[in-house]
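One protein chain omitted, others in place.
Moving on to chain A:
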Amino acid sequence: MQGDTAAHDDRIEALAETFEMLGDWEERYRYLIELGRKLPPLPDDEHNDANKVNGCMSQVWLQSEALPGPPQTLRFLGDSDAHIVKGLIALLFEIVSGRTPQQILDTDVSAVFTRLGLENHITMNRRNGFYSMVERIRRLAASAAQADAR
């Protein structure tokens, strides 16, 4: 478990280093958009109401899958019609997808995004759908962790 957590932290460290190298906002956005383009596609029929996350300005979908393990991990697929939001989703999945429910719950997503200089996307605009996605992932992780404990 110790090794897993270290690998998890390493991912965040690597992201932070990448973003530091990127410099100005234009490069950061360009990188985000590129990440979004590389996001594994969400199948067409998964763009449904059940997977839709409430948002005001852009549409966001989230699909989750539990891999029994052990240890049990959660894997996510997602999509958005906005490129930057899609990039944020890719970044988020980099941090949380394939992790155990407890690791997900232990991850302070806001702190990571703040470190990457993207805090506005989480804190300022709670209605862009991305924030709701973070909330939904935490809820999924919480119920998976609970089921695990039983």
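As a working rule, contacts are C-beta pairs under 8 Å (C-beta built on N, C-alpha and C of every residue); 3 or more make two chains touch, one makes a residue touch a chain; residues count from 1.
One rule holds in what follows: contacts and distances are computed from a predicted model.
J.: What is the missing chain called in its UniProt entry, if the choices are "cysteine desulfurase", "Electron transfer flavoprotein subunit beta", "NADH-quinone oxidoreductase subunit M" or "Chromosomal replication initiator protein DnaA"?
T.: Looking only at the record, the undisplayed chain corresponds to "cysteine desulfurase".
J.: Taking the entire complex into account, which one of A:9, A:65, A:81 or A:106 touches the absent chain?
T.: Looking across A:9, A:65, A:81 or A:106, the contact with the absent chain belongs to A:81.
J.: Mind pulling the chain A residues that touch the left-out chain?
T.: Touch set of chain A with respect to the missing chain: 25-26, 29-30, 33, 56-59, 81-85, 121, 128.
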